[in-house]
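These notes are about the structure you will find just below.
Only a single protein chain was left out; the remaining protein chains are all shown in position.
Note that the chains are named A, B and C in the order they appear, and that numbering of residues resets to 1 at the start of each chain.
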Amino acid sequence: MTYSGFRVFTQGLTGNKGWTKAWRQPDPKTEYDIVIIGGGGHGLSTAYYLAKNHGLKNIAVLEKGYLGGGNVGRNTTIVRANYFLQGNSEFYSHSLKLWEGLESELNYNVMHSQRGLINLFHSDGQRDAFARRGNAMLAQGDDAELLDREGVRKILPYLDYDQARFPIYGGLYHRRGGSARHDAVAWGFARGADRRGVDLIQNCEVTGIDVANGKVTGVQTTRGPIRAKKVAMVAAGRSSQVAAMAGMRLPIESHILQAFVTEGLKPVIDHVISFGMGHFYISQSDKGGLVFGGDLDFYASYAARGNLPMVEHVMEAGMTLMPMIGRAKVLRSWGGIMDMSPDGSPIIDKTHIDGLFVNCGWNYGGFKAVPASGWCLAHLMATGEPHPVAAKFRLDRFRTGRNIMDEEGTGSQHNLH
Amino acid sequence: MTQSHRIPGKGLMIDRTRPVRFTFDGKGYEGFAGDSVASALLANGERLIGRSFKYHRPRGVMAAGSEDPNSLIEVHENGQQTPNVRGTMQEIFEGLDARSQNHVGPLNFDLMAVNDLLAPFFSAGFYYKTFMWPRAFWEKLYEPAIRRAAGLGRLSGKHDMGLYEKAFAFCDLLVIGAGPAGLMAALTAARAGAEVILADEDRRMGGRLLADQPEVDGQNGADWAASVVAELAAMPNVTLMTRTTVTGVYDDGTFGALERVSLHRAPGEAPRECFWRIHAKRALLTAGALERPIAHPDNDRPGVMLASGLVGQMGKFGVNPGKVVIFSNNDSGLHTARSLTAQGIEIAAYVDPRPLPVTEEFPVYAEAEVVGTRGRLGLKDVSIRHKGGTSVIAARTLALSGGWNPTMHLACHLNGRPEWSPELAAFVAKPGMVPGMSVSGSAAGFMSTRAALLDGHQKAAAALIELGLSVPEISVPESEDRPWAISPLWAVDAGGRAWLDFANDVTTKDVKLAAQEGYSSVEHMKRYTTQGMAPDQGKTSNVSALAVLAEATGKGIPATGTTTYRPPFIPVSIASMGAGGRGEGFAPQRLLTSDAKTRAMKAPMIEAGLWYRPSYFPRAGETDWRTAADREVLTVREHVGVCDVSTLGKIDVQGADAARFLDFVYTNTMSTLKPGRVRYGLMLREDGMVMDDGTCARVAEDHFVVTTTTSGAGQVMRHMDFVHQAFCADWDVRMISVTEAWAQFAIAGPKAKAVLATLGEMPSLPFMGCADVTIGGVKGRLFRISFSGEEGYEVAVPTRFGTALFDHLVATAEGMEGCAYGMEALNALRVEKGFITHAEIHGRVTADDVGLGKMVSAKKDCIGKAASQRPGLFEDREQLVGLMPVNQGETLSAGAHLYNEKDPAQREFNQGYVTSVAPSPTMGCWLGLGFLKNGRARYGEVIRLDDGLRGRKVLVEVCNPVFFDPEGGRMRD
Amino acid sequence: MIDLIAKPAVSGLPVSHGGCTLSAFDAGPVTSIAPYPGRDLSAVLPFPAPGTVSDYQSGRLIWAGRDMAFLTGVAAPDLSGLAAVTDQSDGWVWALLEGASVEAVLARLCPLDLRLRSFAVGSSARSMLQHLPILLVRTGPESFQIASFRSMAGTLVHELEIAIKGVAARASL
Partner (left out) sequence: MRIPCPCCGDRDRREYTYYGAADFLDRPAEDAGLEAWDNYLHLRDNPAGVTRDLWYHDPCQSWVEVERNTVTHEVLSTRFVSAKAGASA
């Protein structure tokens, strides 16, 4: 059923009785051409683009819990294309372009809102680094503007310009940056994939990956064995466990990233603001809650919850940057499990097992990658060749030292995140 | 008439001798000291207190505590305002300015209430299906309209300058909630000598003993509670924390708690709130239970309350509800009807879906349901469907009791999942969900007062045994021990809209629609309908909503399960958890000994890590930084300059194996350094990239002083500690930071030696030499090193003498046509010399990239060596080069990219980027350092610096990064 | 001949509110002593166990971290070959916090259990005070010595003063 304002109107007149299911709830078949492990944003978009771009039909997405139950449903929903290292730059640029057409592509309002993202800087050195970034964005064909302190003040008059511990020197303004409604992205891709014949199978945990003679042959699940010609591991947050089923060790450590949302407030923050010095970023959802977060809790964890030191650090950063939010009350907090790769950049690649693919290592930034990640993994799986914008996301780059993409410059080794 | 709805003689919490005046929406009201805004308004006959989120329906007070979904108000003071305050929690004080929120026009005529008429089109998730066309309308039209309509209260937009604090506390046993179980538990543990913290949300302890006031130990339960509290207050091992809500459970017995310190008073000196971090060896969750409403058509009008809310408002504040209808599916509703009758309240009807073979003093409608209400701004009557048909009964208050949900949220904060209890028709905690914490009293499903008292005692006794303490003899008082039964009824099927989530306007229809459309897991339903996401966090609606979902999907409640309970239990202000962060408090400030003098010289200060350093020292007539910096640079080159360099990290390394150790952490060899000499050192991370650089001075055979960059000091110390402790802990080497112990100043320029001579007899040092010296009778250290390219010395004295030495050096230099110089000049001087800083060693470069590949000694292992030799790190790399404008007058900018002259500024053509620039008065043009593909082979080539961000395109010549005095003759003798 | 005048690490003290007083004090010479692996110093001085303070001549040896103690108040003896020794007299700012509410004040800033039962007179600890690194010594039931990095003296005083005032203001409620 196609969604539209007119349909909402006619359904409203008839008691909303006619809305049909957004996706089927099929039982798994015994065999598929392609099995995707993980029904999060990346897995769902991979299935969608395999069907849409490559005309493939016989596909299953296997989800341990419910669709979109991982990080795609628990993040701060920032969508941007402001990376500066080659490899990342072209990929996120491509992703943002896909975002810009996602509503009509999916016939689902994901509420992608390009309200503008401002990265603040607090020293000459940081300004230089952001200038380099901004020039990389321009060179990639994306938008960037360098604001001085007064330029920032015009847009964000409520920041504390007088007494913040790290005074605001200016900001890098990315007008096409913004946010989206996270659940809707998962649901939109799920509905789109389902409409193209993909079987979305919930409550189906993969318990084993079958390999024979160096080639993948299928998976074992809690709902029985499923044969498959190709299998993709798209399970950020559990990547290491899934890969271990295929005997692989990944360059991944799992960490907690907390985020917070306040009670609903009338509009007060109209942009996405990133305060790198305090590891703090914030925006306001359409529903009115301030959505914000900070840095990792900094310890390996699968608990999907964090601890107070980072909670307090994030709140203190908010108070030093914009004390006007002090009386907003935090309503909910949550912790997502981040696939941290050594250099902070992702992996979309084949593995040493024929027919087995891996998509992992999204660090803090997987949400905005959802469309392009699926697009590129689908391309790789369908054609056997990496998509040009994801060609540098190789699994072996750490071993060889080739094309390491350490945007933060903190070190391409796990303990220096 | 003022306080017309007050029952004479009732109301434990109010002091009738102390009237308090406050305003609500600008209208003056009188209440009594101890009233909440909600109780005071109710006592004045006001039932309408706010508007709902989506449909803007009129809403009144439902509860008496923090779970109230409706009574959200703004509290204003001195131009500042606090949104989304629960009227049930805000105590009134003289002059309190409370206002309703989320309406356009007056509260009783909200223009946004038109949404209510459009409700058929605003079904759950409708916005996912529309507003998609045309694309450009989303940000311009649809989204702004949605945003304006959404949200509840308003922030002022002004800095919150209120005082907040955070604090730590420790105890053996934390008791959360001071109702019957909590009081009994605290008493038991306190008498055993345990260190006890008893925390309660209310300002007076007693919990529901203060509301329905059952008899305990032969006296009014509230009096019994007061006597227990008095005993506890007198014990040194007990801390009583009132107005304190435990908000979250974290690992290893850590609890977050919010204390509302002074919100009940007009603003003053005391903190508004305090956020506590409590570490408890054991904890007892005795937070009681929260009543839930029953979803029936139009169950959201002002005047519809939870039965417990009504009992609380009556018992604590003496609120007179007028004529009451009670709709209940469990025995506590019936008890309430009897209790109210006994207090003289007229029960117009008691409605219960169960067959009830009882005869009461009030009309009982058994096997009956409420199917509707009327009254636009306040309840007028209630429609009851019963065996004999439908009756309409006039009432001012409708009290709902749909059963009780134990308040076990905190027990679920460590990912534990509660289990369904069919007897209670509620979720209860399982043992062990939080290590060291047990749940007791009605929070654990013990519904009678006597059972709660007994359970509190027993659970406390168990905790005492775990703590190794003996359990005291204590008699648990007698109290009511009524049986309790419930027959679940979640929603009345009678058409119309029946509210589950009052705060977010989620009705049973919305939940059913979610199921119909396949959003049938409880998480999907919550997210699709937004149920439970309002300020009340679904406290009164979660269980009912999932029960309605379970019915719609046919899965049953246990299989449907709950959503995840996460902190905080109640909303907590950002300011309280971020207390201390505002303004300068976010990070310590580190001040140089030269700070006061520098500021007196009007130098603008800039941040360098946590330090503050001067940017430049302006002189009369110098209108911009450039003039001052150029002068300072030329002064250093021609005369002499003085600069405070104490921010550099200094680490003292001693021991017989010190040299061996430094060989391991630096790429180059330090063991061959002679005492009295200094060597430049490069340090890699284990991933092969440059981590830091600095100098290494051998002050004695087994004693080195190494320097780090300002920002790298902490990381380098940690790193050296790691290498030492992990790989060579048995070596004779010890390290300690001496950064703070020494004030160190650079003296640079042709007259440096002359300045030095004024300090007394100084040794004549060769370039890269060091020595102990005595300056004015004070021991000091002298290094002959240069970051400027001129003859340079750094002289260090104990920090207490730093101010005096700086004053002397500046005065002396100025007497020789010299000056103090700041960071701008320092930067220009080092760029002229091609010296790198963290602008170049930004974490992604190898030693080879910066032209120091030869410094990685082939003769020994060092940290980072193996990884630095990976093949990919020698292919197609960008290498450090110098950049000079072809046209000397042009300005260079850091952050610009590099392209071949004819190539467009597109990623595919990128050749590199610029890391540092400086105007060089020495060379007469701007200079740049940058990284260029295969750059060392391209000296002499002309390329384009492209800074699209600032609209700058400059042709530059690639050159050796050492622009000035490449032979280094000026630094040496 | 240059005459260097010493400047104290902190100014503006003492401050006092609600019976709690923060003042500066002179710890005298401070020397870090870090024994090399396997060395026994007991013939020379009583190296303190972690978390403790021992007496040495007229001064004190304060445990100050892994394999390290600060000798305060007296000059260090010769420990050549036994321990690394550095002069820390100028590296630290020392303050004394006294009064009935000291525990409450420190509870606002320091994540340690400093109740007398857990942190007796004569205990020492390395910890943090808000975001500052500190060395803490309990010198009495109602008195603590606090040392932090000298360059952070202003922040140390600022943080403590806010906490002292906040605790004092509660008395008015």
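Everything that follows uses one rule, which is that a residue touches a chain if its C-beta (ideal position, glycine included) is under 8 Å from a C-beta of that chain, and two chains touch if they have at least 3 such contacts.
Given the structure is predicted, the values throughout are model-derived calculations rather than measurements.
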Touch partners, limited to displayed chains, of the chain removed from view: A, B, C
Touch criterion as defined above, residue of A:H42, A:H122, A:R238 or A:R394 at the omitted chain: A:R238
Candidates B:G95, B:P435, B:P558 or B:P966 - the one touching the absent chain: B:P435
Hidden-chain contact residue, picked from the options A:L156, A:I252 or A:I348: A:I252
Full-complex contact with the absent chain, from B:D110, B:D160, B:D687 or B:E791: B:D687
Touch residues of chain C, complete complex, unshown partner: 37-38, 50-51, 65-68, 111-112, 125-128, 133-134
Chain not shown, touching residues in chain B: 250-254, 277, 279, 414, 435, 686-687, 717-718, 721-722, 725-731, 861, 865-867, 870
Positions on chain A contacted by the hidden chain, ascending: 238, 240-241, 244, 249-254, 298-303, 307-309, 342, 398-400, 412-415
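Keep this in mind: only the chains that are shown with their structure count from here on.
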Centre-to-centre distance between chain B and chain A (centres being mean Cα positions), rounded to whole Å: 22
Residue numbers of chain B (touch at least two other chains): 166, 277, 580, 584-585, 587, 589
Chain A residues counted as touching two or more neighbouring chains: none
In the complex, chain A residues that touch chain B: 3-5, 7-9, 11-13, 15-16, 19-25, 65-67, 69, 73, 86, 89-90, 101, 103-104, 107-115, 122-125, 127-136, 138-141, 144-146, 158, 160, 163-167, 181, 183-184, 187-188, 202, 262-268, 278, 284, 286-288, 303-305, 307-308, 311-312, 314-320, 323-334, 342, 397, 399-404, 406, 408-413, 416
Interface residues, chain B side, partner chain A - complex: 53, 80-84, 120-121, 123, 126-133, 135, 138-139, 143, 146-148, 150-162, 164, 166, 248, 250-251, 254, 256, 275, 277, 413-415, 509, 513, 516-519, 521, 523-524, 527-528, 530, 533-535, 537, 564, 566-568, 571-575, 577-587, 589, 606-607, 685-689, 691, 838-839, 842-844, 867, 870-873, 875, 893-897, 905-907, 910, 913-916, 946-950
For the chain B and chain C complex, residues of the former touching the latter: 163, 165-170, 195, 261-262, 265, 268-271, 277, 279, 580, 584-585, 587-593, 610-611, 652, 654-656, 729-734, 736-742, 758-760, 775-778, 797-805, 808
